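Some chains have been omitted; the remaining ones sit where they do in the full complex.
For reference, chains read A, B and C in written order, and residue numbers begin at 1 within each chain.
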Amino acid sequence: MSASLQDPSTTVPTPTPRGDRGGSVGLARNLGLVIALVILCVVGVASAGDRFASTDNLLTILRLAAVIGVVAIGMTFVITGGGIDLSVGAIVALASIWATTTGTQAMADDIGWVAMVFSAVLVGTACGAINGVLIAYGRIVPFIATLAMLASARGLAEIIADRKTQIIRNQGFLDFFGAEPLGIPVIVIIFAVVTAAGWFLLNRTTFGRRTFAVGGNPEAARLAGIKVQRHTVYLYALLGTTCGIAAVMLMSRTTTGSSTHGNLYELDAIAAVVIGGTLLSGGRGTVVGTLFGVLIFTTLTNVFTLNNLSTSAQAVAKGVIIVIAVLLQQRIANRKT
Amino acid sequence: TNSSSGDSDTSESIGKSNTDNDKSGDKVVIGFSAPAADHGWMGSITKSAVAQADKYDDVELKVAEGTNDVNLQISQVETFINDKVDAIVLLPFDGAAMTSVARKAMDAGITVINVDREFDSPFAARTTVLGDNYGMGVSAGTFVCEDAAGKKGLKVAEIAGIDSLPLTQERSKGFSDALKSCGLKVDNRVAAEFTVESGEKAASNLLQAAPKIDYLWNHDDDQGVGVLAAIKNAGRDEFTMIGGAGSADVMDAIKADNSVLKATVIYPSTQAADGIKLARLLVQGKSMSDLAEIEVPRQLKLAAPIVTKDNVDTYLPSAFRS
Amino acid sequence: MSQPPLLEMRGIVKEFPGVRALDGVDLTIRPGEVHCLLGQNGAGKSTLIKVLSGAHGVDEGTILWDGEPVTFTDPQAALATGIATIYQELDLVDGLSVADNIFLGHERARGGVTRDAEMNRTARELLQTLGHPEIRPTREVGSLSAAGKQIVSMARALSRQAKVIVMDEPSAVLDPDEVDGLFRVVDDLRASGTAIIYISHRLEEIRRIGDRLTVLKDGRTVAGDLSAKDTPTSELITLMTGRTVSSVFPRRSGALPDGPALLSVDALGRDGEFSDVSFAVRPGEIVGLAGLVGAGRSEIVETIFGARRASSGSVTVDGNRLRNGSVDAAVRAGLGLCPEERKSQGLILDDAVYRNVSLASIDRFSRYGVSTEGAERRAAHEAIRSVDVRPDAPDRVIRTLSGGNQQKVVLARWLLRSCKVLLLDEPTRGVDVGARAEIYTLVRQLADSGVAIVVVSSDIDEVLGLSDRVLVIAEGSVVHDGASDAIDASGVLDRILATHDHQKGDAA
């Protein structure tokens, strides 16, 4: 019944893997995504040749994927835990502004750029925690609570920033996050670390186990002695933290903080998570799937741009491709099980 | 033809400007509505309008929530009509869509000043203040042509703003028309969304799409901050970049002359402030004292001059801080 | 008996909006005893144990643990004290593995990192103890049958190493084999000093393992501290129901009318589930499908009903061949199905009782698509009266009804629709003795009025007693087909075992 929102018509509930584990079935599930990504890459090479297949372009794709990717990893937890968060973009904006306004930048000049990182992450976590408290203890449905946060956080960001783009003047910050040790950009490394940590947390810890339980059957979780409300707060706070991290990455990429940062991240992040195979109704989630979801969307845009497609044509094609990809993935997953 | 520079001021020039037009007169209630301030230029539009109104003790400004929903913007104008304001300064999200309600306001005896995005009926506004979008493209294109000095086969790239807005289309058209005159064309074009982040994203992909570029025109300096970041990330410097709108940061960069950014095209963010000034004059029955004309003109088209290292000092004081 | 009580509940009161579910219940549990709770559907048994387990707060009354008053504000408190509960509604997380479910809330972990190998090993041992080594600890719980899930619930309770284990109708979904396994475990626990609170509607089970029993009626204790072995059945039933109930199966009133089959199933099969199932049911006839859990009987009736697409064979009703895989066609042809899992398949839990009853008859109570609400409500009310749903409140949200009463609502749905062929999958699961007799009577009355009926039940005595003809199903095929008075329970089991020369599959 937990799948009812998704699929009004299945007779036999197809057993799908809960997380990233589950051996062959897990592979089958991601196989569709892998194939979709491979097809995309083939199209990219066929249509743009070396311009697509170069290391530079690969790194460009990864860099583009990194910011939204980190948010999507956090979103995977919230959705697996049975929730949703529309405020991620606004939180990224607020965190980026908070960390780049004059006060913080002055502090950063005194005690180092870590102050900026720290304040961004802190602001993100705090916003997430507020979401969590409203949802878990205030019992406001996640959609509404985070919609309210969306409005408030972006409004607050605008007020703090006075609608000015805040330019980062701290060279230490820019140097650190702009670096490319061994040719790999720092923000790509951060993305990799967050993904790995997310995978571990979801699949190898009691926290992850409880996330599945809270999302899959909150009443059962409660009866098993899990503090469902507290856990819910943790989940949203965790997503807030990843938003803070994403804000830092975005700050380094754009060398600015801005109240317009993170526009529509909520849709992008949720789309990546859901395409990846995490159920919107909670209880099942996969970090690896989310990673693929993010990469598919980013590669799509990249291939489009390499081919000089107009924005409108891109939008139409994107819609069609999403549908085809999902249908394909389902057929494959069904055949394997 | 550079008459607009006097009008596009924000602060200093007001006190000392022309005649007794700035003297306090009858109280004027002005309603102001603009699209959502979701990028720097638009933010600056609202801010300078508010700042302008604050300078007059005879002006009361009502600012409606910035919105990209024409339905809501129409309702805001309706509210102003209900409130019987004296004038409405309106920067429509979509000029055509706001025409009928603007006309309704005019019919109700309210002076409507149309800013930036034009209505499709001359009866809908008393005066229209326009930036020259097509001219922007022409200025940028002309700069490229002059700089290229007749060289052929140069690669030109363009990063546009929000593609679904008519103004973006006009800018692009002006750009390609001007390039045509010297035998160049736009080889790669992407659209961003006027925000820093979208500029960075669009530019990152564009730079991959075009391994070698000679000229890059970016429509908007606010998204340009992101474009520059992307260029730096990609380690590219083989081309000349031209900006758009004319933010102070960009002018600083032009002045410093240490990046690919060599020029920008002004698109005044003080249009709405001008609108406020004109609305006040119209309601108080005054004229523009710099003109011999007794009436305020029907239309003002602000120039879109190109700013380079050579003339940057002229424009820097009036530029907006994004 | 001389031991001091381990647990005492005194004057427990629990109110829900509009219902006083518990109205002064007393319960005394001694260490190492199996204490049975008896009562009709809706008597308050589940509510009482939810109060005990901390799932519900208590409005009045005291709970004494080892003589000390305690309050359980949340399930964690009760678990920490040493009370583990197997709930009536299987409270497992479908998306998690068997081992994860068993250790949910008390995961084996070091510094927050789970020790999966250790949990899997322990889970395997627990399942072994329960006689189900074939359930892999890594298997996803959602893919287990109801019986499999019940076993996991028991393993979970055992893993807590509690002093009191509460079992709310654990045997409802188990077949006789598995019930035997369960009782072995209960005996071991009793021997090791663990107290068990055992709830069941099957009196014979209570006789077998119970030490003492408490009877609840309408939220009150009507009798405590009775001997489970010696109290006469008639007395128990009178205590529970306030009347006497004859538990014999009603017999056919006349001879089975000769006539063409109303339902005929022809070489029906579904890949990997069952094959070549053929039988026919005449009007007025009751055909029983007997077999062990997992034999594929639910799949057979669901396929007949069109809820699953058959891969071979056909179903004919009244001479018309049904469209394969179309529930709608089946319903229009006059079929009705009471599904096995009433919560997930049968009920819209948050909707009113009467609307659940009329769900299959929406069209009948409308004119040009406009509902005639009054008529619908009246007819539905009548239908729930005829199956004696308690409380008699058609507007109640069905989630708040006790399990047995929910089952009756599903039955009422097809009564209202007045279908020609009725497929009943486990119709008396979780239904109390009194209501069970009523359902038997009802089914028989329906048959006598000319309805063809197919009954699936894991209770072999029930299948044999209720039906005219019995089909024994083992591993997806019909292994016996004959009159039900020509075979007895051991005969059925023999037929099954004959095909079961190898171990039951992984299915559980």
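A few points about this structure:
By our rule, a residue touches a chain if its C-beta (ideal position, glycine included) is under 8 Å from a C-beta of that chain, and two chains touch if they have at least 3 such contacts.
Keep in mind that what you see is a predicted model, and the values were worked out from it rather than measured.
Just one chain of each kind is rendered; the file's full complex, by chain label, has copy numbers A x2, B x1, C x1.
Please note the rule applied: only the chains that are shown with their structure count from here on.
If touching chains are joined by edges, the resulting network of the protein chains shown is an open path. One simple way to say how far apart two chains are is to compare their mean CA positions; for chain A and chain C this gives 43 Å.
In whole angstrom, the spacing between the mean C-alpha positions of chain B and chain C is 72.
If you average the Cα atoms of chain A and of chain B, the two centres end up 35 Å apart. Multi-chain contact residues of chain B (touching two or more other chains): none found. Shown for chain A are the residues that touch two or more other chains, of which there are none.
For chain B in complex with chain A, the touching residues are 37-40, 43-44, 46-47, 163-164, 188-191, 193, 195-202, 204-209, 211, 222, 225-226, 228-230, 232-234, 249, 321-322.
Per the touch definition, chain A reaches chain C in the complex via residues 1-2, 11-13, 15, 17-18, 22, 204-210, 212-213, 215-217, 219-227, 283-284. Interface residues of chain A facing chain B in the complex, by the touch rule stated above, are 48, 51-52, 54, 56-57, 60, 63-64, 158, 162-165, 167, 178, 185, 250, 253-256, 258, 260-263, 301-302, 305-308, 310-312.
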